[in-house]
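A single protein chain has been removed from this complex, and every other one stays in its place.
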Amino acid sequence: MDFQNILNIIYKDCQGQANSGKVANYIPELAKVDPQKFGMCLVTKDLKHYQVGHSQELFSIQSIVKVFSLCIAKEYLGDALWKRVSVEPSGTPFNSLTELERENGIPRNPFINAGAIVVTDALLSILEQPKRDFLKFVRQLAGDSSISYNHEVAQSESDHGYRNTALTNYMKALGNIDNSPEAVLDLYYHMCSLEMSCEQLAKTFLVFANQGKLPATHQELISPKSAKRINAIMQTCGFYDEAGEFAYKVGLPGKSGVGGGIVAVHPDAYAVAVWSPRLNKKGNSVLGISALESLTSLSGLSVF
Amino acid sequence: MDFQNILNIIYKDCQGQANSGKVANYIPELAKVDPQKFGMCLVTKDLKHYQVGHSQELFSIQSIVKVFSLCIAKEYLGDALWKRVSVEPSGTPFNSLTELERENGIPRNPFINAGAIVVTDALLSILEQPKRDFLKFVRQLAGDSSISYNHEVAQSESDHGYRNTALTNYMKALGNIDNSPEAVLDLYYHMCSLEMSCEQLAKTFLVFANQGKLPATHQELISPKSAKRINAIMQTCGFYDEAGEFAYKVGLPGKSGVGGGIVAVHPDAYAVAVWSPRLNKKGNSVLGISALESLTSLSGLSVF
Amino acid sequence: MDFQNILNIIYKDCQGQANSGKVANYIPELAKVDPQKFGMCLVTKDLKHYQVGHSQELFSIQSIVKVFSLCIAKEYLGDALWKRVSVEPSGTPFNSLTELERENGIPRNPFINAGAIVVTDALLSILEQPKRDFLKFVRQLAGDSSISYNHEVAQSESDHGYRNTALTNYMKALGNIDNSPEAVLDLYYHMCSLEMSCEQLAKTFLVFANQGKLPATHQELISPKSAKRINAIMQTCGFYDEAGEFAYKVGLPGKSGVGGGIVAVHPDAYAVAVWSPRLNKKGNSVLGISALESLTSLSGLSVF
Partner (left out) sequence: MDFQNILNIIYKDCQGQANSGKVANYIPELAKVDPQKFGMCLVTKDLKHYQVGHSQELFSIQSIVKVFSLCIAKEYLGDALWKRVSVEPSGTPFNSLTELERENGIPRNPFINAGAIVVTDALLSILEQPKRDFLKFVRQLAGDSSISYNHEVAQSESDHGYRNTALTNYMKALGNIDNSPEAVLDLYYHMCSLEMSCEQLAKTFLVFANQGKLPATHQELISPKSAKRINAIMQTCGFYDEAGEFAYKVGLPGKSGVGGGIVAVHPDAYAVAVWSPRLNKKGNSVLGISALESLTSLSGLSVF
């Protein structure tokens, strides 16, 4: 499969596309990114790299980080984790309180904000030095020790995070948060502030295309069963209220973030990351989804 | 892959399992089925058949039929269909009215009752002789002209179908039903009353594992793109409020019915049908899910 | 208190008011009424009549009839009625299905459509010849045997009543309707089709201002306790999702209908009916509310 050619076609197409969508602007740090940025990188299981555009430029990965935090919590807690958070797709936006009330404080899945906050609360109890240990895990996945938090972004999220404060306190009231809401949110905002490039993200997500092993060293970081199951959760829950549409159009498990990044995985084949900051109304990158739809159409490959 | 051996193991395991779950009893015709029945049949793309138990016995396929009706409506209407029904997983049970009110009469997906009723309404406008033409399509998919409606089951569903009458009239009020509610429900209940065996179902669903072509004749009944996309919808929406759990445990696109049947598809590999009438609280076959989970665990094969 | 003078002032004011609001148009029979009609009639406990405008012209009383049906059901069933319908104000529009799903088929109160349909179902079981007996009761209240159903309006409601069909079938599915949905709705639509004038309505509602007795004959048609309690329900539930606003502005128990009528009661003093067909977004007469607000402001009398 000539992936470089396919990426070149996609890149050219994206260049010509209308500039629909809006850059996330709820914090100043995200609003000031150049909306024209576009990068894409695909890495195969045998570590061949294909890339176009600003694929090596750092951006705020935001909700993509929820996949990493889920990995750690799942490894430590096993299926006990599912008593605190379900794995069902959500029928409402990513930060809805209604659903949480209906489900009595048990978030629908670990990729909506409420669910990721519960996972973060679990990490806070599990990890010895949560921020340091979490960063170490991501660096290990990526094989890259330069990856870091952006403390300004974390602070800004905290300053504007009234809705997440609401979600966290509500779950605390319902008994599904063990630590103090402030401590949980501090860790959560730091995790979301991680900055990575498309290339780093694609390399990092290869572990899910490789049954839980780091392709470079063959070290098993997560169990094959966990890798498969996290793919399943990405497939059904990775795009908030647009998960069905993404499965329909693209046909790969994946996860998006409001920084404009999307990562997708073709099990046993490759991981791919794309970045374009303009978002649709559901909070997912417009060109990101379009590029991945082209990728599976042009390659004829998807999980379905 | 020695599928027969795997099916034998599963069959033995299922025999020993506790009899949890309850046979659907909202109509007498479904309630009188023997709860101990268990059949399973897997057919590969190259038409090898593997089966155990009551795999050739007919049962009421119920909601599994929604995949067939979607196929026809999608072929005729293309993407125009998506103006009347979405493809997002539903956060509520299969017959909820709340969600329909929130979404202003546009059902979340074609596999919840409301969505399937909209698809049925479309078929009523599309097909010349709806009942006859629909049956013809299913028989063609199965390569088996013996498949038939059970008119008693259809009548009984109609006699007890107050909730579906509510859903249909509500969507009519909101402008999303073209024909008379009575005519739509009559066709809907007939479609749901189809009786098929595990073997027939597995053969029928091979079209989704074979890019839209009938494996026996290589005739393209639906486009490769449609086949892929219907698989995606089965993955995200095929099990009502348990779609995430099914993806997580089994990792294959599939569709269940309250008759106790489940069909699943491994694209480019096989289709598999299982039947066991005892249902869990979400309306899916307890042993059916368990058997399919064993299948993908023992074979090591899933889409993820 | 010089009520005639107050009514004259109100009448003059209303004449000059902007024509906001829209005549109900979901059935042709209601849509063709002249939007400029305005009538008002106040009758005191000692049977003094005060009126202005088209106060003797007949109009479709629609939901105002729900007070009469509640009276009969309450007299026959006593507090057993409250097992099937609550007396709490509704937080949603008059024909919402969401609330009904949340409350498991028990309508919030007897004045939203779902609640009135349950009451109608009760009447169908209670009354020997429901349509005849119900009409007899209303004529007795009004002391006027000319009051009649409008069969064309009833038929037209039936032809367009998909949402009420949905509500009724949904409650039937949940076990809160005893008779056939068709029979219940036929009676319901006939009751809503009653035609009365402001003068007739005011006279009829005097029974609630007079502790359950007909002022003319002192015959006790309903118990004093029931009269008081139906006033309470009118106060908290008489205006759909605008009950709080009406209590706030007007301060009297009352009931509105989409025909543009509103009746209100000042216990131990008077009953008043007003008619103006233009409705606000919540389905209540714009000038009707305004006129009653003026009445309690100018007279300085309200229950609060």
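Read from first to last, the chains carry the letters A, B and C; within each, the first residue is number 1.
Heads up, the rule we're going with is that a residue touches a chain if its C-beta (ideal position, glycine included) is under 8 Å from a C-beta of that chain, and two chains touch if they have at least 3 such contacts.
Computed from a predicted model, the values in this text were never measured in an experiment.
Chemist: Any idea which chains on screen the missing one touches?
Modeler: It touches the following shown chains in the full complex: A, C.
Chemist: Taking the full complex into account, find the residue in C:4, C:17, C:86 or C:155 that is in contact with the omitted chain.
Modeler: Checking the options C:4, C:17, C:86 or C:155, the one contacting the hidden chain is C:86.
Chemist: Going by the contact rule already stated, which one of C:99, C:157, C:186 or C:199 would touch the omitted chain in the full complex?
Modeler: C:99
Chemist: Give the residue, chosen from A:62, A:96 or A:284, that touches the chain omitted from the document.
Modeler: A:96
Chemist: In the complete assembly, which of C:65, C:184 or C:233 touches the absent chain?
Modeler: Of these options, the touching residue for the absent chain is C:233.
Chemist: Identify the residues of chain A touching the omitted chain, counting contacts across the whole complex.
Modeler: 96-98, 100-102, 162-163, 165-170, 172-173, 181
Chemist: What is the set of chain C residues that contact the non-displayed chain in the whole complex?
Modeler: The list for chain C reads 86-92, 99, 108-109, 228-229, 231-233, 235-237, 241-245, 247-248, 251, 253, 267, 302-304.
As a working rule, only the chains that are shown with their structure count from here on.
Chemist: Touching two or more other chains, which residues of chain A qualify?
Modeler: In chain A, no residue touches two or more other chains.
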